[in-house]
Each structure stands twice: as C-alpha cells, then as structure tokens.
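Coming up: subunit A.
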Amino acid sequence: MAKGRILIEKDRCKGCNLCVYQCPVNILKLDTSTTNKKGYTPVMVTEPEKCIACTFCAMICPDSVITVERYVKE
Partner candidate 1 sequence: MAKMLMKGNEAMALAAIKGGCDAFFGYPITPQNEIPEYLSFHMEENDRIFVQAESEVAAINMVYGAAGSGARVLTSSSSPGIALKQEGISYLAGSELPCVIINVMRGGPGLGGIQPSQADYNQITRGGGNGDYKLLTFAPENIQETVDIVKRSFSLADYYRNPVMIAVDGLLGQMMEPVDIDKPVEEKESGPKDWAADGFAKKRGHRNKIVSLHLDPQDLENHNLKLQKKYDEMRENEQHYELINMDDNPEIIFVAYGSMARIARSAIDTLKEEGIEVGMIRPIAISPFPQKAFENLPDSVHTLLTLEMSLGQMLQDVQIVNNGRYTLDFYGRTGGMVPGTEEIVDKVKAILKGGKQ
Partner candidate 2 sequence: MKTKTIYEPTEGLTERELTYCPGCTHGIIHKLTGEVLAEKGLIDEAIGVASVGCSVMSYEFFNCDMQQAAHGRAPAVATGIKRVREDHTVFTYQGDGDLASIGLAEIVHAAHRGENITVVFVNNAIYGMTGGQMAPTTLLGQKTTTSPTGRQKKAAGEPLRMSELLATIPGATYLERVSVHDPKHIRKAKKALEKAFDVQTKKQGFSMIEFISTCPVNWGINPNDSLKWAVDNLIPYYPLGVYKDATEGDHNEK
C-alpha cells in the first residue's frame, strides 16, 4: 500500500534523471514513449503503489517539478 504519491509537472521536466537515481524504491524512470512541450523525455512513476513518500525525488529535482503528498487516515 502506497504511503503517498507524487505529482509531476511533466512539461517542466527536463529529463535529467537525477530523481530516477535517488528513488530508494526504484519506481521512477524516464517515459521514453513521449516527449514533453520542451522536447525532453519526462519522468514517470512505474509502480505508484510502492511509493514511500520519502520526498527524495522532489528534493533532488532542480526544477521543482515534483510535489509529494502523503496519504493520511480519514
């Protein structure tokens, strides 16, 4: 069960790969099936249910592309 989720502003992503490398559960990868408005290959979440909401991806992102939300009990 995911601890949280990330929201990616795909058109601001420059496909730099830093977040992919930092994700401790390896659920990020560049989505080679598409390019964004700027012509970069943006990042995507491969297995969202494994997200632990550690915020490592958002911390290392130089372009503030990622917002992290934690799931809270109702």
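Regarding selection, all candidates are chains of the complex that A comes from, given by their letters.
The criterion applied here is as follows: a contact is a pair of C-beta atoms (placed from the backbone, for glycine too) under 8 Å apart; a residue touches a chain by one contact, two chains touch by 3 or more; residues count from 1.
Every value quoted in this text rests on a predicted model; they were computed, and no experiment measured them.
Trainee: Could you check which of 1 or 2 is in contact with subunit A in this complex?
Mentor: Among 1 or 2, only candidate 2 touches subunit A here.
Trainee: Give every residue of subunit A touching candidate 2 within the complex, in rising order.
Mentor: 4-5, 12, 14-18, 21-22, 40, 53-56, 58-64, 66-74
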